[in-house]
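Below, a portion of the complex is reproduced, with chain positions unchanged.
Just so it is clear, A and B label the chains in written order, and each chain counts residues from 1 on its own.
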């Protein structure tokens, strides 16, 4: 199978940021994303129910360049105020041209 | 008679369901409410409260509603301001945390309100059981009836406090509202109004007013008859979360624990007093007291997560959920009722 090397960017954040994050990544050029509900604990305490707020887990296949831009934006706008984490993995993507 | 009120409050299946929830957490039970069920119950309770209040409002003369409405507004503005000062100065909390906690105590809890309604309905049944000949007037003097438009006051008190608190924090922090990444106050207000609980309460209050009696009767079999059963379910879940939060009590420290008990009592007194001034019945004034005493845990946390993200949920959630909420529904209700009776001299 012909695959393309891309970055898989994962962002975990408070559900309250969902709308804003999605607007941001679209503005930066992302054409798609996948979203799941998630729970979690970290430095800012537990987000294990709707009382405390829940997390979203946002996943994007993107070129290294776009991924970089998104990470940049996130660390500028969110990191000092909100508790949010983000990381990259390498992925071999089928039909990968569509994400470029 | 005070005993009767206490018994009515303590033997309610709703309160006991809440206690069971706490016990379950203490026993490390695997009982869990799916988040979706919690959301569904919240939506149900807000709609049910709003709709019925709207219908009642549609049959209330404006002149009867206006003074209680003003009283509610005053409470919603004054409480967060003085709560903020106390937290900052006496509690030594930082600006963000003081403001966030103040927002919670200035705003209101729909579930505490629901339980207050159930308490009064129940009290009426108990009074009538004791003395079936009791007149409407006598019932009113004994606190067995209340104004139907109370959900209107709940709605009025929901968000002013949150705006006041956030504004206070911004002024205190000396920031222009344009600082980097910060949500503008206009946006915060817009988000508050559009927030789940305001939207449902205000929306269905209006729907209830528009539809009137015929509309209400169409949906009452769903939104009225099962209300208390569903409230019991909700309180079971609230107990589960409270139980988890109890472990955080030592983290929040003695000051906040005291704050979470003393402030509601003071606010309740203020609320009952203003309610009397505004011409409410004994029952209505008690419920206004309960509203003042109650701390939000739907609208305020949602707003603080966005507008005051530096504030720690450990403080505001533990205080409002693990201290004030149980205090209000278990001890507070009969206590505020007792206080109202003293004030009304009955």
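Quick note on the criterion: a contact is a pair of C-beta atoms (placed from the backbone, for glycine too) under 8 Å apart; a residue touches a chain by one contact, two chains touch by 3 or more.
Just so it is clear, the model here is predicted, and its values are computed rather than measured.
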item	value
Full-file chain stoichiometry, since only one instance of each kind is pictured	A x3, B x3
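Please note the rule applied: only the chains that are shown with their structure count from here on.
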item	value
Chain centre separation (chain A, chain B; CA means) in Å	36
Of chain B, residues touching chain A in the complex	35, 38-39, 181-182, 241, 297, 301-302, 305-306, 309-310, 312-314, 317, 321
Chain A - residues contacting chain B, complex	14, 16, 44-45, 49-54, 76-78, 80-83
